[in-house]
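Here's the structure, in structure tokens; my notes come after.
Selected chains only, in their assembly positions.
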Amino acid sequence: MALTIGVDVGGTKVAAGVVDDRGNILEKVRRPTPSTNPKETAETIAEVVDLLKGKFEDVTAVGLGCAGFVDETRSVVMFAPNLAWRDEPIKAIVEGLVGLPVVVENDANATAWGEARYGAGRGHDYMVLVALGTGIGGGLVIDGELYRGRFGVGAEYGHVRVVPDGRRCGCGNRGCWEQYASGNALVYEARELARVSPALAGRLLELGGGKPEGINGPQVTEAAREGDAAALECFRTIAQWTGQGLADLTAVLDPGCFVIGGGLSDAGDLLLEPVRQAFTNALTGRGHRPLPEIRIAELGSAAGIVGAADLARL
Amino acid sequence: MALTIGVDVGGTKVAAGVVDDRGNILEKVRRPTPSTNPKETAETIAEVVDLLKGKFEDVTAVGLGCAGFVDETRSVVMFAPNLAWRDEPIKAIVEGLVGLPVVVENDANATAWGEARYGAGRGHDYMVLVALGTGIGGGLVIDGELYRGRFGVGAEYGHVRVVPDGRRCGCGNRGCWEQYASGNALVYEARELARVSPALAGRLLELGGGKPEGINGPQVTEAAREGDAAALECFRTIAQWTGQGLADLTAVLDPGCFVIGGGLSDAGDLLLEPVRQAFTNALTGRGHRPLPEIRIAELGSAAGIVGAADLARL
Amino acid sequence: MALTIGVDVGGTKVAAGVVDDRGNILEKVRRPTPSTNPKETAETIAEVVDLLKGKFEDVTAVGLGCAGFVDETRSVVMFAPNLAWRDEPIKAIVEGLVGLPVVVENDANATAWGEARYGAGRGHDYMVLVALGTGIGGGLVIDGELYRGRFGVGAEYGHVRVVPDGRRCGCGNRGCWEQYASGNALVYEARELARVSPALAGRLLELGGGKPEGINGPQVTEAAREGDAAALECFRTIAQWTGQGLADLTAVLDPGCFVIGGGLSDAGDLLLEPVRQAFTNALTGRGHRPLPEIRIAELGSAAGIVGAADLARL
């Protein structure tokens, strides 16, 4: 049985696992990312790979899912906002350290591939992953293959502009989708609501320890589950922007399935139902075209490991 | 030598041509479209095909580029706003009338394919066509193949929303890109400018016969070529919206080349320079990623015929 | 009985009347405005005054309501977009020609004063006039007196910005209120709707002779009276912007009464009901403050003559 190792390299942690050819993770390990030091980051990756390789002898390859722009040859991380890598030839470096073939992929792409092969996107050849977390991670499967674009940096949906002169984005522009439809955007809505309407947002403030800036995402979801009107209004606002964005992506990509992942997807139907409603209202040509499915991701944070491992096998 | 016939079926005219395997049109013919009568529309297509077939005996297939949603089997036009077709099995009907294999494609897709194979997109495997005319026609080539999406209706860029609660669009929504970046949008800008600032728009009004609603697109281009400040301002506005939209498509698709066609592309550098500028200013990640080329289409209105004919050959 | 003459000096016509001290017009006369010639415009004013003076011997003064910025001494028209006057000492010129004391006022101010004294604003010491016509004419009565501002040019509500980067305005800015809430804005809505959704706007197009640019304001009102859905939607849109603007003026001015005049006010309740609704929804502090009345003007186009005449009497 061919085993491969998938590694999810994020700004705060390196998570790795040994994965079999049915998408099962046989063993996992994680380490904090020494994110300010490129050399140490590579060594940490090598360390977790060696550790897993020591336990499973028939590991044949390693897939890295990295939070950054990966070049078209899948060898170099050109730019990673939350790591110290700039034009880092990470494939060669890690291959030198671990003695196995290495494949490098963007982390959201790896996640998309994991969901497409073993998760909520199974059976769909045209699938869009939208991971709603700190920002929006995007991935795209076309004709059953992972889409990378001409230069390796496609599917960055989060920075499509949806509001002229809108909210600032970390990318330097204004009005990017991820400022309106992400886990952070939900928290932003809740805090803004608590700041200007403390009476209405009583339950949210209580959960947040009395201060708007104390409110976090899981608390908003908790309050919404209890039926709190303020929290539900925040969800409706985020769902509106999310559904509109999926309609815009449908105009461009005409996919068969959307998979919504990221931390915000833990809210399940609380998010899914208003997103579907907003999507249907916003779609151009509704009534004259088949509709894609919209599903919640199934693999959670393991999708990145599974996807990276599977890409190493191909 | 394998010859095929390409037919461009629009709301006002049916244009057809015999095309060789180097993209040359050997003979052309056109007829007005009897657009309110589905049967007569099919008969007009058959008529022009028969006429061309009579002159070139070795024609092997026919490609139709139709202004409408084409289904995933490339047989049926599901919906065509400017024709009377609703779920019309046009492939079977035309095959029955002309006795040749028929391939059906969306007209903008056919145009994209024509430019990709024989026009401004030659040599690019990841190409986006944006045809700026009445609205925005869109086409997409991925990995050297025409992209159709899961249900055959992808690459409809014109109806991506770019302004919340923006201008009305014929699709029933508000704020669609084609209301801000198209030949019609240029005319709209010029007329609005003439309406509210007649003194500033003196030259435009003169060309338009003294009335805002008399101004048309070629006149705006003419005035801009003369250096008229009002016309140039209209071009800058349209170019701004166009460049922003190309940046948004780049975030999603990461193409190697954009080809700008449609009537507005006749303006050439007058349009191209400010579009490139706006694109570069708007692109997320500029400085950390390779840039796609942006080019003006080369085949003009023949691209649809050439592309449809070539798709029939494949 | 003291009689005075009021003259309404607009860009297309000069309308004058002899008015008694109860606001009755005893005789009226009108002439086309020779608007491109300052001298002839003044002579036309003198001509209609002389004609009326010849019939009513006890006329004691003349009030001019002029479409332009009037200086604080009420003697000079500083700027008139639709007349050829620039810093025109019109008081002195007309006094020289007719031999009577002359008072100069902005035309919308004169209209406001007419409605405040003898029309819909009777009994209100804090009244705002909003005349919805080509643009928005504004007038203000505070503590029972006409408000002129420090430099004579207050109450120009039409150029308050309501949409950042919004529609162009003839004043050179973008997003001015009068581009969204005026008779012209209603026509704009209707034409835009007919342009992008001809099927929905069938009745409007029929009335407009088949072309969007053929649709005029009275036709939209006519269709709305018939219950036409498209026309009613246009009215709702305009009413929404109007009501919001009145709420904004209330935050600033806290008036006792709004009077809505101008050509659009001919629509009566068709306009008034949705304006009131939108106003109430938009007002900050609703529930904690008394509400102003909102009324339709009563004097129609005579208000300017009556108001100018009355201001000459004071």
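Going in written order, the chains are labelled A, B and C, and every chain counts its residues from 1.
Everything below uses one rule, namely that contacts are C-beta pairs under 8 Å (C-beta built on N, C-alpha and C of every residue); 3 or more make two chains touch, one makes a residue touch a chain.
Just so it is clear, the structure is predicted and the values come from calculations on it, not from any experiment.
Depicted are 3 of the identical subunits; the complete assembly encoded in this structure file consists of 4 such copies.
Keep in mind that, in the parts below, only the chains that are shown with their structure count from here on.
The touch graph of these protein chains is complete, with an edge between every pair of chains.
Chain centres were defined as the mean of their Cα atoms; on that basis the chain farthest from chain B turns out to be C.
One rotation lays the C-alpha atoms of chain A on chain B, and its angle is 180 degrees to the nearest 5. Across all inter-chain contacts, the pair with the most C-beta pairs is A-B. Centres computed as Cα averages put chain B at a distance of 46 Å from chain C. Centroids built from CA atoms put chain B at 34 Å from chain A. Chain centres here are Cα averages; for chain A and chain C they lie 57 Å apart. Touching two or more other chains at once are residues 169, 172 of chain B.
Chain contact summary for the complex, chain C toward chain B: residues 167-170, 172, 179, 192-193, 196-197, 213. Those residues of chain A whose C-beta lies close enough to touch chain B in the complex are 69, 78-79, 124-126, 138, 142, 147-164, 169, 171-173, 176, 244, 247-249, 251-256, 282, 284-285, 288-290, 292. Those residues of chain A whose C-beta lies close enough to touch chain C in the complex are 164-165.
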